[in-house]
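As you look at this complex, bear in mind that one protein chain is not there, while each of the others sits in place.
== subunit A ==
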Amino acid sequence: MTKKSKLIERLAPWIAVAALVLVWEATVRLFNVPSFIFPSALETAQALVTYAGPIGKHSWQTFWTTLIGFGLGVAVGLVLGFIIGSSRFLYNACYPLLVGFNAIPKVAFVPILVVWFGIGSVPAILTAFLICFFPIVVNVATGLATLEPEMEDVLRVLGARRMDVLLKVGLPRSLPYFFASLKVAITLAFVGTVVSETVASNQGIGYLMMSAGSQMRMGLVFAGLLVISAMAMVMYELFALLEKRMTGWAHRGQDR
């Protein structure tokens, strides 16, 4: 019985996807929605196959710009989070600033970035970076800042310097927070790239969808949507796996 219920649990996400596709197809057919408004699942799939070449090219563009932006976000996020989290003063000083910065819709940066760097990959990379570094900074800083004072005392009576405490306890302790934030950050990075591409690029999935939309080829637009979400999902799962691998100690008790 447990074997069977486990199998069902594993299949559940796929069943949900299949159900969604069915509802989609059925709704479109039932209400006879014209395909230039809302294409059916079948039409979207057809578009996916027909335009596989251009979709592949453009999604590759989106993929690597996102990864570069994400990589920048991780690097800057880690360093900034470490600095802010290691000092109460900096934490208090910079936190409101970061929150304020995060509240700005990142699409508002795109025109500025275009003025500075022109149209193309650079604004996309930078938008992805701008949108995804915030959760990393916050999580790393929080992980460091919430160190138990008793643990700190244990080390300080040994003559530990501030840096010892941070490296031996603070950093490992904030790793689960860090990996959790990577999952969020990678999906946000995709958002950043695509937003920038729709406004200021002539390549990438965002651009593809924009131009397909202007030609009323909605099948292709929806195919683009699917590809983005598929890429984001794969990356999310990858980082979820990495998180489990690296910080298994923080997820004890949850039956894998």
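Everything below uses one rule, namely that contacts are C-beta pairs under 8 Å (C-beta built on N, C-alpha and C of every residue); 3 or more make two chains touch, one makes a residue touch a chain; residues count from 1.
The criterion applied here is as follows: contacts and distances are computed from a predicted model.
Per UniProt, the protein behind the absent chain is "Nitrate ABC transporter ATP-binding protein"; the candidates were "Nitrate ABC transporter ATP-binding protein", "Multicomponent Na+:H+ antiporter subunit E", "Ferrous iron transport protein A" or "Pyruvate dehydrogenase E1 component subunit beta".
Among A:V21, A:L67, A:L90 or A:A160, only A:A160 touches the chain left out of the display. In the full complex, the hidden chain is touched by subunit A at residues 148, 150-151, 153-160, 164, 168-169, 172-173, 175, 247, 249-250, 252-253.
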